[in-house]
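For this depiction, one protein chain was excluded, whereas all remaining protein chains were kept in their positions.
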Amino acid sequence: MSAIHLVNIIKSYDGKTKVVEDINVEIQEGEFFVLVGPSGCGKSTMLRMIAGLEDITEGDLFINGNKATSLLPHERNLSMVFQNYALYPHMTVEKNITFGLYKQKLSKSEQKKRCDEAAEMLGLTPYLQRKPKALSGGQRQRVALARAIVTQSPICLMDEPLSNLDAKLRTKMRSELRQLQRLLGITMVYVTHDQTEAMTMADRMMILNHGQIQQVGKPLEIYNQPNNEFVATFIGAPPMNVANMKVIDHTCVLSDHITIPLPHDVDPTASYAKIGVRAEDITLASENDYLFTGEIVNVEILGTETLLTFAIDEKNQWLAKLNGQWDIQIGEKVPLSIESHHIHLFDEHGQTMFQSKKKAVSSYQVKDALPKEKLL
Amino acid sequence: MKRKINKKRITRSSFGAGMLYLLPSILLFGIFLFYPMFKTLYLSLFWTDTQGNPVQYVGLENFMYLFESPSFMTSIKATLLFVLYTVPVGIVLALILALLANENVKGIGFFRTMFSSTIGMSVAASSVIWMLMYNPAIGIFNKILSAIHLPELQWLLDPDYALISVAISTIWMNTGFSFLILLGGLQNIDERLYENARIAGVGTWYKLRNITLPMLSPTLFFVVTVSIIGAFQSFGQIDILTGGGPMESTNVIVYAIYKDAFINYDVGLASAQAVLLFFCILFVTILQFKIGERRVHYQ
Partner (left out) sequence: MIPFKKISLYALLIFFTIVMMFPIVYAFLISFMQSGEVLEGNLWPSEFNFSNYQKAFEQVPLFKYLTNSFVVSITVTIGQLIVSSLAAYAFVFIPFKGRDIIFFLFISTMMIPWEATMIPNFFTVQNLGWLNSYAGLTIPFFALAFGTFLLRQHFKTIPKELHEAAQVSGVGRFRFFFHIVLPVSKSSLITLAIYSFLTTWNMYLWPLLITNDEKVRTVQIGIKQLQSQEVASEWGIVMAAVVIIIIPTLLLLYMSQKRLQKGLTQGAIK
């Protein structure tokens, strides 16, 4: 049974323009489900509709198999963590954590027990009698988490909970959150605009743009097989390189000097408009796979990898990502190669027409890649 | 060594510039606030002629006289009662209005504007209107009383009712301001705090007691202080509605000062009362700072 089921959900504030359009999705029990998209795409509105903080204009919402479309927020048996944590500044951490528990008809000692457990789990025990003002950003975030945990609701909604933290803490909290969710076995619906967060945390994710679902799936599926140009460029850092092109004589022509042959299993007569290539799929050419020469305009060495920027025509630049450290000078002309089955082809509306069949490397392939004696 | 000199030059020049920008304020405060305050303290220790010139140093005699004067005691009583009548009711009314006007429903802007109307009403104009409403023969209040078969009242002419009548009109005059400030305070409360409460499912009263009032406490506190000080300073409505009467029942302190200084020409005595007014307000202000620091929740 699915924990949350959205059926033809539509949200409109003025009756004309739709903020969220015709959403259908099932979120499984115990799943970490991420809603991701640029700001204003409707992801927060969707979360707030699930919470009951916003009315659903059209469509139906089911929670644990029961119709919940017009239930009040507290009748939906879920908890929520807000972006700014929404802590009560005049209450102690303990009061904040146990806020509203009395509605569940819990005795004072039971409330205290749950609060202590949650505090213990999140390392808040020494701070229970403090006011939120006296806590660091990370600690406040944990108080907000604790408040969600003590309700023991099977579903937890999170609205950009990490975006007020600094980068280092954010990375740490990502993994902590993920572990916590597994430990408690709760269903998590998590909203973020940060694709890295989505990729690293999600069991499955939904990509939204302009209130419409772009794609739902596991992070790697989405990375490897994006439905359209938007998903291809939104997910992944650096974003996928995309360029307009024409197919002439079984070959993609990007500019005078850059051509990429179509893979042999592609229908050459279909109307392709754009080509997309991930930066890591552009490699330095050896003698037999040389495709074109890139004049390097910028080099970024990140330690484990090197990013090369080169011009494909007067206006557009592409990025290539090489493993390891490469001493390449700006202005250098570098021979480059792209395996033709790594390319993505889009029609003029940006819909994917062909894409690579890449999959995550599983362990036996790794074994093959290494000398056997080292493994044994 | 040279560095030091340079540094000095910079601070001195910014001292000069700073003072230049502050000069108009300092000058005006000096002439029209600090100097007259000290002058009031000074004059309160003297007998004065009708021109307000000190004639004889008398120490605290003016104050002694005041505390023995039944008239001044009446005035103190009237002032304190006036504060008591106007402040709590005024605040509660303004709070109710603000809570109602904080709901997000269609046309709420209209109601907010209506509720804040009295800010645009001068004390003089308001008092003249209330004077007519209190008129025993033709005013609306007695019309209502007789319509529901109650005895008519001599609102402003009866010593038992005059102060209450003035207080009612004052509450009305001040509600707009208190309302607007409280509404602003309510709107500054983070909506997420209420959303969290909705998910927890707590009741309306619980929300009011545990979220709204504590979060509003700085604003509420400010409004209480301003209202108390404002009540102490009331003058216009007394001057127009009752002239301090009947039987001095509405002779609040500022009106007493005005009468003693500009009608009876006893400047020394009036100054002594002004000094007492100053200390009363100082006391309220200090109380605000002290309590405000401890009890009020700032975000």
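In order of appearance the chains are A and B, and numbering begins at 1 in each one.
Here is the rule we go by: contacts are C-beta pairs under 8 Å (C-beta built on N, C-alpha and C of every residue); 3 or more make two chains touch, one makes a residue touch a chain.
Please read these numbers as outputs of a predicted model, since none were measured by experiment.
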item: Touch partners, limited to displayed chains, of the chain removed from view; value: B
item: Residue among B:N62, B:T175 or B:S227 touching the omitted chain; value: B:T175
item: Residue touching the undisplayed chain, where the options are B:S116, B:S165 or B:N196; value: B:S116
item: Subunit B residues touching the omitted chain (full complex); value: 11, 14-15, 17-19, 21-22, 24-29, 31-37, 39-40, 43, 51-52, 96-97, 100-101, 103, 105, 108, 111-126, 128-133, 137-140, 143, 172, 175-177, 180-181, 183-185, 187-188, 218-219, 222-223, 229, 232-233, 235-236, 239-240, 254, 257-258, 261-262, 267, 270-271, 274-275, 277-278, 281-282, 285, 298
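The rule we apply is simple: only the chains that are shown with their structure count from here on.
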item: Touching residues on subunit B, where the partner in the complex is subunit A; value: 190, 192-193, 195-202, 210-211, 214-215, 217, 297-299
item: Complex contact set, residues of subunit A against subunit B; value: 51-53, 72-75, 78-80, 82, 84, 86, 88-91, 99-103, 147, 151
